[in-house]
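== chain A ==
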Amino acid sequence: EDTGGAATSDELCADKSGAGPKIGLAYDIGGRGDHSFNDLAAAGVKKSLDELDATCEESEASAQEPDSAKEERLRTLAEAGFNPIVAVGFVYTEEVNKVAKEYPDKKFAVVDGFAEGPNITNLVFSVEQGSFLVGVAAGLKTKAKHVGFIGGARGPIIDPFAAGYKAGVAAVDPSIKVDMKWLSDKGDDKAFANPSGAKTAATALYDAGADIVFHASGLSGGGLFDVVSTKPDGIWAIGVDSDQYQTATPEQQKHILTSSLKKVDVAVFDFAKAFKDGTTKPGYDLYDIKRDGVGYATSGGFLDDVTSKIDEYKAKLVSGDLKAPSKL
Partner candidate 1 sequence: MGKLDLRRIALALAAPVLAIVVALVITCLILLAAGSSVSGFLSTIFSVPAERNVINILNNASILYLSGLAAAIGFRMNLFNIGVEGQYQMAVFTAAVFAAQGWLPGPINVIVSIILAMLVGAIWASIAGVLKVTRGVSEVISTIMLNAIAVSLTAYMLRKVGVSTGSNLATEEIPRDSWVGGIKLLSGAPNELLGLSLLAVLGGIGYAILLNRSKFGFALRATGTSASAAVASGIDVRRMVVVSLMISGAVAGLIGLPLLFGNSHSYGTTFQAGIGFAGIAVALLGRNNPIGIAFGALLFSYLTEQSNLLEINAQVSPDIVAISQGVIVLAVVIAYEVVRRYRNALEQRQVAAELSTSAPSEATPEATR
Partner candidate 2 sequence: MTQTMAVRLRGIGKSFPGVVANHDVDIEVRSGTVHALVGENGAGKSTLMKILYGVQKPDEGTIEIAGDQVVLHSPADAIQHGVGMVFQHFMLADNLTVLENVVLGGEKLYGIGDKARAKIKELSDSYGFGLSPDDMVEDLGVGQRQRIEILKVLYRGAKIIILDEPTAVLVPQEVESLFGNLRELKAQGYTLLFISHKLDEVLAVADGVTVMRRGTTVAAVQPKDVTARQLAELMVGSELPSPSTEDSTVTDDVELSVENVTLAGAGERNLLDDVSLRIHRGEVLGIAGVEGNGQTELVELVMGIRPATSGRVLLGTEDITTWSTAARRNAGIGYIPEDRHRHGLLLDFPLWENRILGHQDRPPTVRGPWINKSGARKDSQRIVDQFDVRTPSIETTARALSGGNQQKFIVGREMSGDPVLLIASHPTRGVDVGAQAAIWDHIRDARRLGLAVLLISADLDELIGLSDQIQVILRGRLVGEFDPDTVTPEQLGSAMTGAGEEE
């Protein structure tokens, strides 16, 4: 049974018979199986294979590789005839800038990117909005009036999660305390692949009295779920990016309140579809709450009692009456 992430079947791109778009997929470190945005991107491609008769090829970055290796990955895909090419992660921005010029008749997409060119689409997400909503959920559900946050590293990647979350909690009740822990100084392994650090941080947060902890720390989050699964009922964790309830163990599921969703899969599929239809647009393709590109998960049904309240906030975000901050 295939549930580890959206697409962990080893043969994602094995079938080369499709007549649709030939998608070249360049992953960030971790690649498929990272239970995060790489997997989500793969899920989008999977859907494209199924629905657009697409074929694909994939390749992932390795740790501490030079920038030229990323360029090389893109070029190799381009030379091999793949079109469109999806680069997963903002780290590909500069490289796509360069390579897209060399292949003007191919289309490129960069997840989270900020590249510029007539054949480049940046798929970007208003993660602060999704985080705002899980912040609201936390604010509504906390009994201790005390919640926590674990971030991988300070900086523009994670700050929007933290800022949105904090604002969401405060929107419900400004007196609720929000404790924040950061795992690392840099977006390195210690930030996003450090479950033991997240364990320590989570234990500290719960010990200090928080009853809900939201993480935005990639693979490190496993440490949070480990800790929360040993806690009594009513102590919660909140996942990030995908609906992490779906990939959790049964003991953990009992404690996963919700997840802040970032629908990379949808964006990638949309892009592939647009390519097939010849409607790709250069510039930024923003996935925000209006488009349902970000949001919160309801699996487990733990939010059933407050869904309506959360959706009020959501409506305000959609209408623009409320703004989720992206800076701390």
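The candidates came about this way: all candidates are chains of the complex that A comes from, given by their letters.
The working rule: a residue touches a chain if its C-beta (ideal position, glycine included) is under 8 Å from a C-beta of that chain, and two chains touch if they have at least 3 such contacts; residues count from 1.
In this text, all values refer to a predicted model and were calculated from it rather than measured experimentally.
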item: Result, touching chain for chain A in the complex among 1 or 2; value: 1
item: Residues of chain A touching candidate 1 in the complex; value: 57, 59-60, 62-69, 71-73, 75-77, 80, 90-91, 93-94, 98, 102, 112-114, 122, 124, 153-157, 185-188
